[in-house]
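My questions will all concern the structure given below.
Only one protein chain is missing; all other protein chains are in place.
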Amino acid sequence: MTTLSSPPLSRWSRWKADHASQITDLRRGIYRFSRNRLSVIGLTLVILLLIIAITAPLWVPYPGDVTGSINMAERLKPPSAEHLFGTDDAGRDVFSRTIMATRTSFQVGVIILVVAITIGVTLGAIAGYFGGWVNQVIMRLTDIMLTFPGIFLALAISAALGRGVLNAMLALSITWWPGYCRLVEAQMLKMREEDFVAGARAIGASNTRIIFRHILPNLLTAIIIKASMDFGFAVLNLAALGFIGVGVLPPEPDWGSMISAGRRFIPGSWWYSTFPGLFMFVTVLAFNLLGDGLRDLLDPNSTVRS
Amino acid sequence: MAQNHFDPTRKMVEDFQAGRVSRREFLKFVTALTAGVATAGVPVIAAAKNVAKAPVRGTLNQVEPKILIYGGSQDIATIDPFDRTDYSIAAIIRQLYDRLFRFEGGWPQPIEPGLVQEWSSSADASEWTFKITDQARFHDGSPLTSEDVVFSYQQTLKAQKQRSSLLSGFLDVDGITAPDATTVVMKLKIPYGSFDRLLAFLEQPIASKAIALANEVDGDGGAAYLIDHEAGSGPFRIKNWQIGSVYELEAVEDYWQGWPGEGRLSGVVWQKTEDAGTRKLGLLAGNFDISDTISSTDIEEINANETTMVSVNYGLLAGYLKYNTQAGPTADPNFRKFLAYSFDRQAFADSQQGYVSIMTGPLPEGVPGYDPDLDPQYSYDPVKAKEHLDMTEFKDGGISIDFVYVSGLDFEEAGGLILLAELQKYNITLNLVPKNWPDIVGACTVPESGPHIAFIFDAFPPLADTWLIEKYSSKSWDRPTGGSYQACSFYKNETVDSLLDELRLTTDTARIDAIVQEVQTIISNDAPDMPLYVTPNITGLNKRVKGFTYYGDISVDFWRLWLDDAT
Amino acid sequence: MTILELRNLTKVFGGRVRAVDDVSLTIEAGATFGLLGESGSGKSTLARLIPRLIEPTSGEIFFEGKPLQNLRERDLRPVREQIQIVFQNPFSSLNPRMTVRELIGEPLYIHKRASGAALDEQVREMMRLVGLNPEHTNRFPHEFSGGQRQRIGIARAIILRPKLLILDEPTSALDVSVQAQVLNLLIDLQRTLHLTYLLITHDLSVVRYMCDDVALMYLGSIVEQGTVQRIFRQPAHPYTQALLRDIPSTDPDQRMLESVSLEADIVSAPWNGQGCRFSPRCPVAQIGECKTVEPALVEVTTGQRAACHLVKPHLVTP
Amino acid sequence: MLRFLARRLLIIPLILLGLSIVTFTVSRLVPGDPVKLAAGPQARPEQIIKLTEEFGLDRPLPEQYFMYMTGLLQGNWGYSISTKREVGPDLVTYFAATLELTIVSTLIGLAVGIPLAVVSARWRDRWPDHFSRFISIGAVSVPVFWIAIVLQIVLAQNLRLLPVSGRFDPRMSYPETYTGLLLLDTLIGGNIPAFLTTLRYLIIPALCQSLLVIALVTRQLRGDLLDIVRKDFVLVARANGIPERVIWTRYLMKNALIATVSMMGFLIGFQLGGAVLIEYVLDWPGIGQYALKAALQLDFQPIMGSTLFIGCVVVLVNLITDLLYRVIDPRIGLS
Partner (left out) sequence: MTQSAQPLVEIRDLFTEMVTFDGVSKVLNGVNLTINKGDLLGLVGETGCGKSVTAMTIPRLVPQPPARYTRGQVLFRGEDMLTKQGEELRQTRAQHIGVVFQDPMTGLNPVFTIEQQMVDAILTRQQSLHATGFFRGWLPSNRERRRQARERAIQLLRRVGIPEPEKRINAYPHQFSGGMRQRVLIAMAISGRPDLLIADEPTTALDVSVQAQILRLIAELVREIDLTVLLITHNIGVVAQLCNRIAVMYAGNVVESGPTREVLNAPKHPYTQGLLQAIPSEDIARGELVGVAGSVPSLLTPPPGCRFAPRCAHATDRCLTAFPRTIAVTSQHEVACVLHEAEAKTA
């Protein structure tokens, strides 16, 4: 802009020049993150699992076993080249089912979190920003929900509503939003007093603008950290519902019900419940490691200053 | 900020001081307590270690030599002799109380005398006379008389709870009398030739009228008291009873019928263990002497284990796929037949390790009238299935039907999966819909809410009439309060209805046989349901348990058992 | 011409804490008015009361003669365009998630003054004006030094060309060398943009350097007020006198440590709500009135008013 | 302090009222017919009608709710259709088992979690930290029902070290109960063999349950310690020559434990309800198992009862920890 004679830049280099600082920030972030070996492992695993979840239908060896085929002749066969993780009591390929369950878990986890975050953040933002009786009403409601241990409520709700992935998601979403509401409300109360919010008000910004443009972006990291850890727990809780027998509908596979079913064949057919259990453990571990790393990374206190 | 505010007045300072001191004292106290507990804890933990190392069975057996630990799948909510008959409740009540008749084992069950020594009926089977033993003694030592029998039956009829439902069709409160101390007379509302069998099946426990009335509250005849107290004359009495945690019985040494085995138990503990896996593990680990309701998948493992074995016996718990004959695709008989030919029973049997008794018709083996020659009419046959499907409007498929079963029951789910896999070939989607049992009961009330297919288990008295009427008579569902889950086919066939009406009142055995035969044929042809299989009662036993005989129930008869550690 | 007038402005927090207590003052257009006070004196609260960022409990605010206290939020927006604030802490007053372009351009966007390329151009111009490199529009606040951030804050405040700029301790978080730059920038801007300043600070030397008039606040109330020259030469109130004495001079030959000063501080010698609010710490409060009657702000000489029982107009030589 | 207490006490009934409305609505709006179930398959129509009236299920919902709540205020927790028993006494019995499990697992959790956290914080980013973080992250990542099964198979079935399930050895005579907490009861009764047996039965469930506590305590306390160790007063203590041991055991711990105490409310509440999975697998006769069974049976009064009961307890625990927090922390307690 300053020198008219400068050669025309390509759009990419132009963009790069314009966002040099963002790029530096990103690079710095990656560098810092890479210092934490545990979280790098977590991230790698998460990406791997994500790829598995997305591409699974393309390469799973026995896709039919996931949608309802059975083969009684092949019941409870131990792991072999043909069936990597062996077969279950209906002769289905445990490998295919375990892999496809990753997909189910991810879908459900994402939906639960999206629903919970949407409800929780909206309510929390409203409660925190406006305060007064609005806050009282919303936060007391949140208290009621939080009074209750989530898994207990989720079990009760989905047991009452009946088995099915929709009911399970509903139950888990219902028990999940209050956490975000609390988080956002508390942060909102704090942020409301920040100078830059007063500044935004001073230049005449509307409440909506202040909430969505000024405050919420600053809460993003906190929400992301919580969400990355919660994702693992959502997967875990979905599996718990499946284990009790109120989760995903058959014949669709899910880890919890596979463990529950396979458990009857331990130790004789150990593979049936071991592999789903292992997969679930790895998934939850990956997200927890990632979340823990993110928290360390994004936590403003962790920056070392002279 | 308010919290930085310091008020220098004397009083406040003193208050702070007081607060500080008390807090500190408190902390000191807690510290001392913790230290004390910690110091005491060390030897305790050390001792616990030693106990853990010691062979458990050896040490404990010296104290309690012949106590049998029973891993039961159900809790024992009450021991109410006038109410429901959960198998667990029945099992315990059987130990605490005596009843008129006793099953002695064998299949089909022969009935044997219990309190009743002799019995007879009038020619038209409307009046029955029972002679009671004078040997029986309640646990408090008082003799059991016909008064107690009358009292017990009347209480049940008055209570109108679950236990009374079959009985009240035949007997009123006034219908039962005791002419003398050892005689009971029952006058029936409608004559019934198999009434003795019904009574044997119902196993009404005989409670002490004196004890019951002594604990009467608000004229309830002791009903409330008996919910968690016993007043019986059976081989065992309660030793320790805490609902939800402890169910412990001890033997009555001088039981009036004596003890049949070479030894006897000194007591029984019912260890409620709802989870099948845990029940199995408990048995394998030697924690339980008997575990009931073992999954067929565990049989091999239990038999392979050195100290344990399995007993598999078929009873009267029969599984049916019930089609809704009034609504949806299943209203078309051809579609029902298509379903029947499509279901691979052998695959299902395989899925249950072969531990199933495939049914050949509406009645299971063990019910009088059962016809072993009646071949399964609808064994797996894709060609015939296709023929029948082509006769329906759904020959190109494209429909989806619901398969409702009880959530968490893997064998029902397996049945669904087998059908699902088969129907996929005809472009028909089968939705597996696991539901809670009360949901199914609710849905089975009227055809409108009835599921297309429901996997339902029935357990019935070994009486053909009751068995058939409850399932196939339209009167069982076409009424203001709707039907019960047994009638979930909503079957309506005028001929069958009139035949079943006749069956109930007939005492002529030849006629009964004829009707049963005819009804079975008609029903088979209409295919309102698919009689699938009789499920086995699989009981896991420690080999030191002796004297086990199967007598038709999930549970076992403790009276006959003894423990022999020598083996 | 009077640009801002406050009459009996009071703000009570939580029903008890009188953060601002019956403050009246007048600011002339084009002037720099200094508001001086220690921490907890209520000066920052006062700053936020003026554009009604917080609602006053009672009292009146007149901006260019128009009363503000009863305006609805919507009607307040045009007024807020005229009154802008620069905050104390350049680290917390800028939204860390926004780029400089967004920060400086936001007022234009909100008030629909400009958008797109025109907005960008104005932002760059404003950056040049406050001495920032206009190429840095895509940077985030944390990439700037404290002084530069304060420049961003100033640019954001003046881009709407307000008439009154409230400067809430604009330099107290900055190092002296940077403080000088920012103060000079403010002076330049005032000259070119014809701004009126309300400068809030606890630093007497900044007031002396920047301001025409000054008011001293103590526990929410003004205890002395007047022209800078007067007050720095002839402080009337014992508090003002103590403050002036306690500034450590950079001249090693002017020793202040030997002189007597206030003994206690605000927190350890609290005012019980009765009498002169300064009396618990006042080195000279001797007469009974000090403990019982709250002194009014009275004129001691022309252009100087003080709230003290011991200061009688005739005692002060003009 | 009193104002705070009054405020909190005032809010409690409101929360419980809300909770009761929510659970009542949820438990009654689902399909199913508990009456038919209770009446049995051969029930005659008149029996069903009689039972429906007995349970009051023929009345409009608000009236039913009102009836339930009036009963509740008189200490009547209702009647279970499936167990045929009063809900109240059952809740107390089952709750005692859950409480015992919760207390023991919390103690284990604290005993393991606190040292882990201290080690982790003190040697931040060195191997003890990595180790303890991995332990704590691993502990929350293991499905609790899975680990329960594994422990059951390894410790009970294969090694025969511990019993497979249950709460007490059926071969031994059940101890006298005073509080319902068997560990305490056996100690009170002086019955050492019974005490040791109780302990043996507690180990597997308590270990499983404590994993989460260990993880959460470690995570929270580590974070708090790292926060606090950055504070100036630690520097002052070091400058004054206070030995590092004293700094870590006293100077930091008291501050950090204050935060941990405030977390305990959440943690205990979470366990009381979250024990349901372990209770289910290990057949621990607790309130979670009771409620789960009731939910599967649509037996709504026990559902309502256990929900409200746990709600009350959680609210109470939160109140106690809040008070405790205020007592320990001088900054809040006395202002």
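For the reader, a short list of remarks on this structure follows.
Note that the chains are named A, B, C and D in the order they appear, and that numbering of residues resets to 1 at the start of each chain.
Here, a contact is a pair of C-beta atoms (placed from the backbone, for glycine too) under 8 Å apart; a residue touches a chain by one contact, two chains touch by 3 or more.
Owing to the predicted nature of the structure, the values given are computational and were not obtained by experimental measurement.
Set against the missing chain, the residues D:L61, D:V92 or D:V246 yield one that touches it, D:V246.
Touching the chain that is not shown, out of C:A118, C:L193, C:I247 or C:V284: C:I247 (per the contact rule at the top).
Across the entire complex, the residue among C:T10, C:Q69, C:Q82 or C:Q181 in touch with the chain not shown is C:Q181.
When the whole complex is considered, the residue among C:S205, C:Q234 or C:T301 that touches the unshown chain is C:S205. Considering the complete assembly, chain A touches the hidden chain via residues 28, 31-32, 35, 303-306. Residue positions on chain C in contact with the hidden chain: 38-39, 145-148, 175-181, 183-184, 187-188, 202, 204-206, 208-210, 232, 242-243, 245-253, 255-257, 261-263, 265-268, in rising order. By the touch criterion stated above, the residues of chain D touching the omitted chain are 231-233, 235-246, 249-251, 254-255, 258, 328-331, 334-335.
Here is the rule we use: only the chains that are shown with their structure count from here on.
Of all chain pairs, the one linked by the most C-beta contacts is B-D.
With centres computed from CA atoms alone, D is the chain lying nearest the middle of all the protein shown. With each centre defined as the average position of its C-alpha atoms, the distance from chain B to chain C rounds to 84 Å.
Taking each chain's centre as the average of its CA atoms, chain A and chain D sit 25 Å apart. Per-chain CA centroids place chain C at a distance of 55 Å from chain D. The set of chain D residues touching two or more other chains comprises 149, 153, 280, 296, 298.
Shown for chain B are the residues that touch two or more other chains, namely 2, 5, 277, 407-408, 436, 439.
Within the complex formed with chain D, the residues of chain A that make contact are 37-38, 140-141, 143-144, 147-153, 155-157, 159-162, 232-233, 236, 239-240, 243-244, 256, 259, 263, 266-267, 273, 277, 280-281, 284-285, 288-289, 292, 301. Contact residues on chain B toward chain A in their complex (touch as defined above): 276-277, 280, 295, 297-298, 300-301, 347, 350-351, 407-408, 410, 413-414, 416-418, 420-421, 424, 430-436, 439. By the touch criterion stated above, chain C contacts chain A in their complex at residues 48, 51, 53, 77, 80-81, 83-85, 87-89, 92-98, 106-107, 110-111, 124, 134-135, 138-140, 143, 153, 156-157, 160.
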